[in-house]
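Please find one structure pasted underneath; my questions will follow.
FYI, not all chains are in this one, though none of them got moved.
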Amino acid sequence: MEVEKLTTLLEKVKTGEIEVNEALQSLRTLPFEDLGFSKIDHHRQLRTGFPEVIFCEGKTDSQVAKISEHILNAGHPLLATRATPMMYEAVKAIHPDARYNELGRTISVIQSDKEGKDGVLIISAGTSDLPVAEEAAETAYMMGCPPERLYDVGVAGLHRLIGNHEKLLQARVIIVVAGMEGALPSVVGGLVDIPVIAVPTSVGYGASFGGLAALLGMLNSCASGVTVVNIDNGFGAGYSATLINRLSDE
Amino acid sequence: MEVEKLTTLLEKVKTGEIEVNEALQSLRTLPFEDLGFSKIDHHRQLRTGFPEVIFCEGKTDSQVAKISEHILNAGHPLLATRATPMMYEAVKAIHPDARYNELGRTISVIQSDKEGKDGVLIISAGTSDLPVAEEAAETAYMMGCPPERLYDVGVAGLHRLIGNHEKLLQARVIIVVAGMEGALPSVVGGLVDIPVIAVPTSVGYGASFGGLAALLGMLNSCASGVTVVNIDNGFGAGYSATLINRLSDE
Amino acid sequence: MEVEKLTTLLEKVKTGEIEVNEALQSLRTLPFEDLGFSKIDHHRQLRTGFPEVIFCEGKTDSQVAKISEHILNAGHPLLATRATPMMYEAVKAIHPDARYNELGRTISVIQSDKEGKDGVLIISAGTSDLPVAEEAAETAYMMGCPPERLYDVGVAGLHRLIGNHEKLLQARVIIVVAGMEGALPSVVGGLVDIPVIAVPTSVGYGASFGGLAALLGMLNSCASGVTVVNIDNGFGAGYSATLINRLSDE
């Protein structure tokens, strides 16, 4: 930590050990992170409780295990996304309490007993959207906001969504996960007056172009109050929803 | 008409005026349209009553007037799409009964008193989609199927659509016109069991890319029974809907 | 079924067992599907005879078998699309009459002896388009409209199409399946005056971009009366064609 270094410098100025000009020069060349924003960065980690999330795609099983061990030893909670069952085995060998969400492809370990905060609702259109929805759910859960789930309520069967309107009314922020034409966020956005985060999924074929159709649909939503994250980015949606849900704490 | 020519040929064969081989040669080089399908083509016009629709874009006012005069003199009904008010003035000078649909930008003259056939319903999402919806409406009307209209029932205010479900249940074929995310056809398609023709409009901005977002959304509809026409192609939708609606005549 | 529940409620109002205000409250919170549209939904299934179609892509063999068993036990007909031969084996183990369409990659079981209705014609451009054409054919067949087939009549050899014009004239609705430049629907649309449903396929290479070329070609068809479904969506085309063909029943 560079605070000591800075304190030492100032004290030497005080004692006249070094000159003001000399100190000025040192201050100019001090790495930036020793001042100002490094503090922010520190606070941020304390508040979110998330020093690092492991994005497993492109990593080997042992790499995932190694990074997990490092995080767990530091007493931090663990969240690894896009994890394979074999990665899970590798992590479980290190920490027996590791939990695997097969649908959401996440590995996680909670290392605190802080109570969660309600308010996040996750809605998905079809069963094929569940992996992304569950990634969002696990992220929100690990960040302290265990979510409510409302799955398989696509726009081609509206009565399923409308029949659950109580759930919509109880939420503070809603994540809507949908592939194909991505119409569900617009419908949900028209029924509530709280923030809606839309997650397009790559579910679909032909002219869905890997989720592009759903992405464009959501960006062009005729309902106000809808913002969008990247295709299949359940993690990002869960993260943002948690930031929003926490606001009512302050 | 080439039937005479063909009859003459056969009669000459009969009378021995020309040889079989010679006749065979003539038959091989006779233009195709003298046989088979030219008949189809003829029947088609009789049935649809639509020898020609004028697509006005890129034509001058006087060109539109001239073609209109030609059609009207032949005793045919007139339909001109993408017409400006000035084109209408030019046509009206020729035929005082010419009618202008300002929203739909169509000029039309009916020259028969055949009764229309119910069954076509046209639904639009927003007020900006009306020009395309009205183009479809005029087309259906001129082809003998005066449509029912249900406008401004976008997905962000579902109660307006659902509150009119009687209209949906009375239709035989539904045209759904929508821009932005193009979600309405999916919702409508989920509520009915009749054919739905989706028309994406170029309404929107930014990442709507001139209607591409709506087009992709509709092609990827999660509701079965939805087919799609080109962006802003109200005419095509009205035409197809009429062909479908007429089937129950047979 | 919630009709009983509603009847009971009204009877309690009648007998004074519960107050009007109290009943009002109950009515407000009754799930939507108990009223209005749930009926539609119900009717729809009865009419189409299709409570569920299994889209097999992304499912395991045993998942497909399990869902199939559930559908068959309910006495419903079975249709599974994008099915592998191994999925078929799994389903056949449950129901010996299961039929596999190798080209169309569908598994099906008919559980009624209702007679089919003619009128659907399926045309394909090349031999590589057959999987999509057969998916459409099986869908139409399972929904009660055994289709006529006219295959391998691409635009580069027009005489094959024109030589079969009788088939075109006998249809009520035509599905045209084509890849590469997707020109066939325009040609067919110019020869008939009935609805044409165009299905672009992902057949082609280079700048076909997975069916995009065919899709754009069909959307821009110069022939009126052509509507389009998603790339390779044989099921959607078969479904829509059946809805159209049935209209003449009413």
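Think of it as A, B and C in the order they're written, each chain with its own count starting at 1.
Everything below uses one rule, namely that a contact is a pair of C-beta atoms (placed from the backbone, for glycine too) under 8 Å apart; a residue touches a chain by one contact, two chains touch by 3 or more.
Only a predicted model underlies this, so the values are computations on that prediction, with no experimental measurement involved.
Asker: Given 3 placed copies of the single sequence, how many copies form the entire complex?
Answerer: Taking the entire complex into account, the copy number is 8.
Heads up, the rule we're going with is that only the chains that are shown with their structure count from here on.
Asker: Once you draw an edge for every pair of touching chains, what topology comes out, line, ring, star, complete or other?
Answerer: Graph shape here is complete: every pair of chains touches.
Asker: Looking at CA centres, what chain is most distant from subunit C?
Answerer: Using the mean of the C-alpha atoms as each chain's centre, the farthest one from subunit C is A.
Asker: Shared numbers divided by all numbers used: is that above or below half for subunit A and subunit C, i.e. same or different?
Answerer: different
Asker: Measuring from the mean C-alpha position of subunit A to the mean C-alpha position of subunit B, what distance in angstrom results?
Answerer: 50
Asker: Could you work out how far the Cα centre of subunit B sits from that of subunit C, in whole Å?
Answerer: About 25 Å, centre to centre.
Asker: Just curious, how far off is subunit C from subunit A if you go by their C-alpha centres, in Å?
Answerer: Taking the average C-alpha coordinate of subunit A and of subunit C, the gap between them is 39 Å.
Asker: Two or more other chains touching the same residue: where does that happen in subunit C?
Answerer: As it turns out, subunit C has residues touching two or more other chains at 37, 215, 230-231.
Asker: If we count contacts the way the header does, which residues on subunit A are in touch with subunit B in the complex?
Answerer: By the definition above, subunit A touches subunit B via 125-126, 154-158, 162, 180-183, 186-187, 189-191, 204, 206-209, 212-214, 216-224.
Asker: Quick check on the complex: what are the subunit C residues that touch subunit A?
Answerer: 29, 31-33, 37-38, 41, 57-58, 200, 202, 210-212, 215, 230-233
Asker: State the interface residues of subunit B toward subunit C in the complex, per the touch definition above.
Answerer: Touch residues, subunit B against subunit C: 36-37, 40, 43-44, 47-48, 53, 162, 165, 169, 172-173, 191-195, 197, 215, 219-220, 224-231, 235-237, 239-240, 243-245, 247-248, 250.
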